[in-house]
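Just one protein chain is left out here, and the rest sit where they should.
Our next item is chain A:
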Amino acid sequence: MRVWVPLDAAAKALGADDVAAALARELPETTITRNGTRGMIWLEPLVEIERDGVRLGFGPVDPDDVPGLVEAIRIGAAHPLALGPVEELPWMKAQSRLTFARVGVIDPLSLTEYEANGGLAGLRRAIVIGPSAVVEDLIQSGLRGRGGAGFPTGIKWKTVAGAKASQKYIVCNADEGDSGSFADRMLMEGDPLTLIEGMAIAGIAVGATQGYVYCRSEYPDAIRVTEAAIALARRGGVLGESVLGSEYAFDMEVRVGAGAYVCGEETSLLNSLEGKRGTVRAKPPIPALEGFLGRPTVVNNLVSLATVPWILANGGEEYAKLGIGRSKGTIPIQISGNVRHGGLFEAAFGMTLAEIIEEVGGGTASGRPVKAAQVGGPLGAYIPAKDFDVPFGYEELAGRDGLLGHAGITVFDDTADMLKLARFAMEFCAVESCGKCTPCRIGSVRGVETIDRIAAGDSDGVEILKDLCNTMKWGSLCALGGFAPFPVMSALTHFPDEFSGRNEPRKEAAE
């Protein structure tokens, strides 16, 4: 018998450490493995009991449930928290887990289990087929940046591969600052070796020997697990002078941010990594040619890099068979906020928002009707419930003036105050603006003031707000100022009645 208790931060936030300690007391002879989360956060802490290769789930388990649970397992009795085999749960069966295939399944810090579950196959193939074939395979897969920009990953790699330089870099953007997003964190905690393998493949493909994972400081657990995995990968010969005994060298380390949302923007991230203020750089030059320390650099989102091993192991063509239109493959959908079944659900592109929120997510946690969902983080649009027929894809969401972003969906019930949320978006932009360009730095402050005027009954403010949003959208240097108008304009467009005079809204939300 083997017992599994997640080490994922969300599971810990719901008491997983206490549950693991209680199980260790009750079952001193049994190995307790700390796995990643399966992604069913409403069932956390989810305890799994493995017998004869079948993993039976119990959850959500409170430490006080443990003695009774252990007794029930001992005598083979039924238990009210029993969920049956975890793999058979509808939430698990309905997914196409490619990127997150091993998260929650293996011990995140066991290279043996990683390999036994398909790990390193992609890296081995990359070594055999060589750099240009790797890039071609990636182009064929249709993989696009999962951080939100949606730029074809293979094309970016090709540019870096073609650049001449004595030193190139792979930089993983793990500065997952978007509220409603936790895919990066979940992967770093649950299967960090996949990220390491993806970065090593990227290094081989473009001729880079050094990688950095730029992770936000708000994720101490993710940093700890990933650093342990890097040490493990070095000992196991996955990283180092000779990757898996090949002619390729690659090593990497984790760098920790310092609480600046804008550092999720790639050029700001590079400045931060260099030890500078995290201000945005004007492009060109693009980071692929002049990135970290002015050298050719691949900057990819963590989920993009963690998808690379699957693509290399199974072929780009296989990956491209999934999805819709120009959105190929799978996307880890993060369902959060006021939702009954929140968590991470990896599926091929193309599900509608209604299917995701109502069927997979089970509607709101409060039991009230869904009013809107913010898709793609703080800079994403509020999609009203009437538009939930939109399929989940880059162009499909853009067609409704929305963003896919990092594929986080935050659900709001009918008590949500859309003017307040619009104000929050402007205020957040003002607080987090790097200050380099005027539309973002000044525009966001004026946006807050204008929304306050509207709230106070000045209806002339609405036109000014629209004009301001237009200026920010087209005049800002990066996506922070450029996309902050999305939540504001979507709230204003879909819920105009809430932008009429009334009492002063709350002011302190982002202070």
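Everything below uses one rule, namely that a contact is a pair of C-beta atoms (placed from the backbone, for glycine too) under 8 Å apart; a residue touches a chain by one contact, two chains touch by 3 or more; residues count from 1.
Everything below uses one rule, namely that contacts and distances are computed from a predicted model.
The protein name that UniProt records for the chain not on display, among "Rod shape-determining protein MreD", "Peptide/nickel transport system permease protein", "Electron transfer flavoprotein small subunit" or "Formate dehydrogenase subunit gamma", is "Formate dehydrogenase subunit gamma".
Among the residues A:65, A:107, A:396 or A:413, only A:413 touches the chain that is left out of the figure. Of the candidate positions A:336, A:450 or A:476, contact with the unshown chain belongs to A:336. Taking the complete complex into account, A:14 is the one of A:14, A:105, A:383 or A:430 that touches the chain left out. For the chain missing from the display, the contacting residue among A:374, A:450 or A:490 is A:374, taking the whole complex into account.
Residue-wise, the contact with the chain that is not shown comes from A:293, picked out of A:77, A:293 or A:456. Considering the complete assembly, chain A touches the hidden chain via residues 9-10, 12-14, 41-42, 44, 176-182, 184-186, 210, 217-220, 222, 255-261, 272-279, 292-293, 334-339, 342-344, 365, 374, 378, 408, 410-413, 416, 421, 424, 428, 432, 434, 506, 508-511.
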